[in-house]
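Dropping a structure here in structure tokens format, bear with me for questions.
Here the complex is missing a single protein chain, while all its other protein chains stay put.
Order of writing sets the labels: A, B and C. Residues in every chain begin at 1.
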Amino acid sequence: MKKRDMILTIIGIIALFGLAFFVQEEMDSYIRRIVNLCLVYAIIGLSMNLTNGFVGQFSLGQAGFMAIGAYTVGIFTVPVEYRENIFYAMPMNPAIADIELPLWAALILGGALAALFAFAIGTPVLRLRGDYLAVTTLGFSEIIRIWITNAQSITNGALGIKDIPPLNDVRYIFLVTVICFVFITLLVNSSYGRAFKAIREDEIAAEAMGINLFWHKNLAFMVSAFFAGIGGGLYGALLGTVDPKNFLFTLTYNFLLIIVLGGMGSITGSMLGAVIVTAGLEYLRFFDEPLMLFGMDIPLFRPGFRMVIFSVLLMVCVLFWRHGIMGTREFTWQKAIDFVKNPLGFIKRKGAAQ
Amino acid sequence: MILKTKDITMQFGGVTAVFKLNIDINDGEIVALIGPNGAGKTTAFNMVTGVYTPTEGKVFYTDAKGEQIDITGKLPSDIAKLGIARTFQNIRLFKDLTVYENVLIANHLHLKSDFLSATLHLPWYMNEAKQMHRNTEKLLQEVGLWEVRNEKASSLPYGQQRRLEIVRALATKPRLLLLDEPAAGMNPKETEELTEFIRQIHREYNLTIFMIEHHMDLVMEISDRIYVLEFGMTIAEGTPDEIQNNQRVIDAYLGVDEDA
Amino acid sequence: MKFKKLLSLLAVSALATGLLAGCGGEEKAADSNVIKVGVFLPLTGDNAAGGELELRGIKLANQLHPEVLGKKVELVVADNKSDKAEAASVAARLIEKDKVSAIVGSYGSSLSMAAGNIVKENKVPAVGTSCTNPQVTANNDYYFRACFIDPFQGKVMAEYAHQNGFKKVAIVQEVSNDYSVGLAKFFREEFVKLTGDENSIVDIANYQTGDKDFTAILTNIKAQDPDAVFAPGNFTESALLVKQARQLGIDAQFMGGDTWETQEFIDVGGKDVEGVALSTAFDREKASTEEAKKFLDAYTKEYNGEPSALTAMAYDAYLIAVNGIEKAGTATDTVKIRDAIAATKDLECVTGMTTLDENGDPIKDVVIKTVKDGKFTFKDYVKAQAK
Partner (left out) sequence: MEYFDAIANMSALSFAQHMVNGISLGSLYALIAIGYTMVYGILLMINFAHGDIVMMACYFAFFGITAFHIPWYFTFIITIILTAILGVLIERSAYRPLREAPKNSILISAIGASFLLENLANYLFSGRPMRFPDVPLLSQNISIGGIEIQAICLVIPVVTILSLVVLLHIVNHTKTGMAMRAVSKDYEIARVMGINIDNIISITFIIGSALAAIGAIMYGIRYPGITPMMGVMPGLKCFIAAVIGGIGNIKGAVLGGFILGLGEILIVAFFPDLSGYRDAFAFIVLIVILFYKPTGLLGEKTTEKV
């Protein structure tokens, strides 16, 4: 990286931190919640993009990894004195009943457990390709959920865990987001990241170039699971409560839309996608409310319409706009500078390039 | 002897693609493998490079230290690390990546830093990375692809793509290079250039070359020895002159496939 | 290219309608002569059916009690989509954007729990409609509810089973449903206590939400030949469960909780669910209060047919919230409203005189109903002291 870009990046991150402070101090909790949700979804979207976009392995297990992270945070950060109340149907397993961790430790533990699980299932699963991989990872995510439902003494089963110390702090979540994004950006730009892309482009050629498919896929899968676990942990802390139904495999579709819209194989795209999908869904809320337009009641607008729009958007994206907003491109300072200097020319050139 | 296959056989279901193939390749040689379509040539390559594990038989490779290693059924990536690189019959470049990246990726197999130090860009990784970039630059300049280094691989003309695939294989620092029909689809002029290119790399990079090829001009011109395969079995072996005069080969192959 | 044009056209029109709709909203917000009450219900997703029934109750209550403190009560209806992340942001939105004085809802405990931290943090009281998990109000001073809780309901059914002389009971629980697991657990404890027989529960079988085939667990149960089967759970699954049990020739008494009391349960179950017993909070025959009569009249006028307990409880939740606002004498000081709600005592509601206990849970009588000729009919009555 050039020195100029490095400096600009650092300034940019500091500026964004300033913005995070501002949002935390000045905005109401509704806005903060939306911002936080955007950031958490961006982390999970990015984690999914690592396997699906950069390594080209179509995995649909994100909900399961999130569940591991969220439950780790849920189980270990709930104050010990509340636990008896929460686990009213079946007492908590004494081995973990008295362990209370600070949030950061629980997050890392959750990420690590998710990564460990990814490692364990990676061996059989990552030999598969395409559709098979998609269905088996989806299957594992369901198995995790079913296990959580049944393991009452550890997870409180269907009753869920509540009273997770609430976290609606933009600064905290922003910091974690920055760490995740910086880490994955560096990883993708390292030699390992290039090996990932090689696997995406052509597995057989990559293997012939000495790239161990199994190890590299597994590595990406574990890193992805780790950050999905962290994202899930934040998600749990943000909601203050977790229960198994949160982590139905349909949850993964949200992140699929994020990365498809943002661009499979683009870090910038993951962030853009997360913001657009989260904030956009919030904005689209008026579709669910009865609408009076020019004195007429439009019968189209009633609960459920928003989700129809949401799914149509996903379809339109795949069909007509397969590369999403960013494709595999990234934000660079050079492009930004070019744009600021000569906005019209930049757009024209971009148009011509496409 | 750098490569030796001993009675390797490959069966798919009930079909025997290659039967008891014995090939010996000496250090520094250029050896060609010819035969009609479907004779099992690519299958033989795939067995040597680990894509397939032979149903029977063994593949031996002698490394730089002169030690003979049994590489039968090893992973393709491990075989590449030992110093055997290859190209593919239907070009398999990393299409959406640039020429530069294509070659740079081929340096990855010699990377010693673990993934965490690579991700965190720790000093020892940065040193290695610098070396990888230097190697790539040097190689691209030497083979004349420097000017197109920022082009997408898929946007290169056909002949250049073939050449890039060979260069990418070279970047893994092989001792033995396997070329699967490098001149396929080329016109006589391009073939001529390719012949020259193969000569050049053979000379400059201290290589042993083992190739499958249909262009007889090219094969006869640069090969030291030739193996002829038909229906998965060797029907002849020898110098270009010997092969050209071998009646069985003429019957089975040369006469039929001349115009291909 | 045509598609791209069409798309951009669509996008632009979507934006335009959005802006228009947005403008409409702004105007309303400027009006300070209304008191806003948030309605926080699942109107889409898995729990939509329950949410719709409760919305009816709240709307009816709003019709009959449109004013408090001399101002109009405006309902701000928000769909939490049966999804927790949605529920959290919807609750925040009701509080921050719509500035509601109190929230009524939700159907489904997990959704209420997702909003729990938010109402606590923002100090806006919420009255749950049919969130029966004890955790909803535990350790949360700002959450109340109009329904009884799972442990209570489970115990009442155990008592009922005991009174009816059942000796051997099998339990089927929807293991992924907090409601079902809670009821099953307290039923089991109470029943074992009442019968004094550790083996009186002959089988505990599990299924997942969304399952359709119950033949395997039912065949196992049939082999145990129980007198009754306690199977609280979602009405769709439960109706199929009872149906398949009858097909397999199990003639034991089936018992469930208040979730069964929906038309869909009878629709799906048909004649097979005739005779089941279920606990609920409300019935016409035991409608003792004036409020109940008003409610029944209004309901019949508006919707035809019998109101479900869900509708009645949602109606009551609205009453509790509005009564709190009235007693507090303010629509803006939500802490005061909270205190007034917490002090609710002998409030005349549809489901009887309501008093909230120290957790914010009502003390209530339970009605046992059955299905007869395709209708829910009164069967028995358990006084609140049973708790």
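Assume contacts are C-beta pairs under 8 Å (C-beta built on N, C-alpha and C of every residue); 3 or more make two chains touch, one makes a residue touch a chain.
Only a predicted model underlies this, so the values are computations on that prediction, with no experimental measurement involved.
Considering the whole complex, the residue from C:32, C:63 or C:247 that touches the absent chain is C:247. Here the missing chain is touched by one residue of A:136, A:190 or A:270, and it is A:136.
Listed residues A:31, A:146 or A:337: the one in touch with the omitted chain is A:146. Against the chain not displayed here, chain A makes contact via residues 52, 56, 58, 124-125, 127-128, 130-132, 134-136, 138-140, 142-143, 146-147, 149-150, 204, 250, 253, 256, 260, 264, 302, 304-305, 307-308, 310-312, 314-315, 317-319, 322. The omitted chain makes contact with chain C at the following residues, 44-49, 52, 175, 203, 205-208, 210-213, 215-217, 219-220, 222-223, 235-237, 239-240, 243, 246-249, 264, 267-268, 270.
The working rule: only the chains that are shown with their structure count from here on.
If you take chain B and chain C together, the chains in touch with both are A.
Of the two chain pairs examined here, A-B and A-C, the one linked by more C-beta pairs in contact is A-C.
Put simply, the C-alpha centre of chain B and that of chain C have 70 angstrom between them. With centres defined as mean CA coordinates, chain C is found 33 Å away from chain A.
Residue positions of chain A touching 2 or more other chains: none.
The residues of chain C lying in touch with chain A in their complex are 3-4, 7, 14, 17-18, 20-22, 24-25, 43-44, 48, 77, 79, 81, 84-85, 88-89, 92-93, 95-97, 110, 113-114, 116-118, 121-122, 133-135, 138-139, 151, 174-178, 180-182, 185, 206, 208-209. Per the touch definition, chain A reaches chain B in the complex via residues 183, 186-187, 190-192, 194-195, 197-198, 201-202, 204-214, 219, 328. Those residues of chain A that touch chain C in the shared complex are 28-31, 33-34, 37, 82, 85-86, 88-90, 146, 149-150, 152, 157-160, 162-163, 166, 168, 235, 238-241, 243-246, 282-284, 286, 288-289, 291-293, 303-304, 307, 309, 316, 320.
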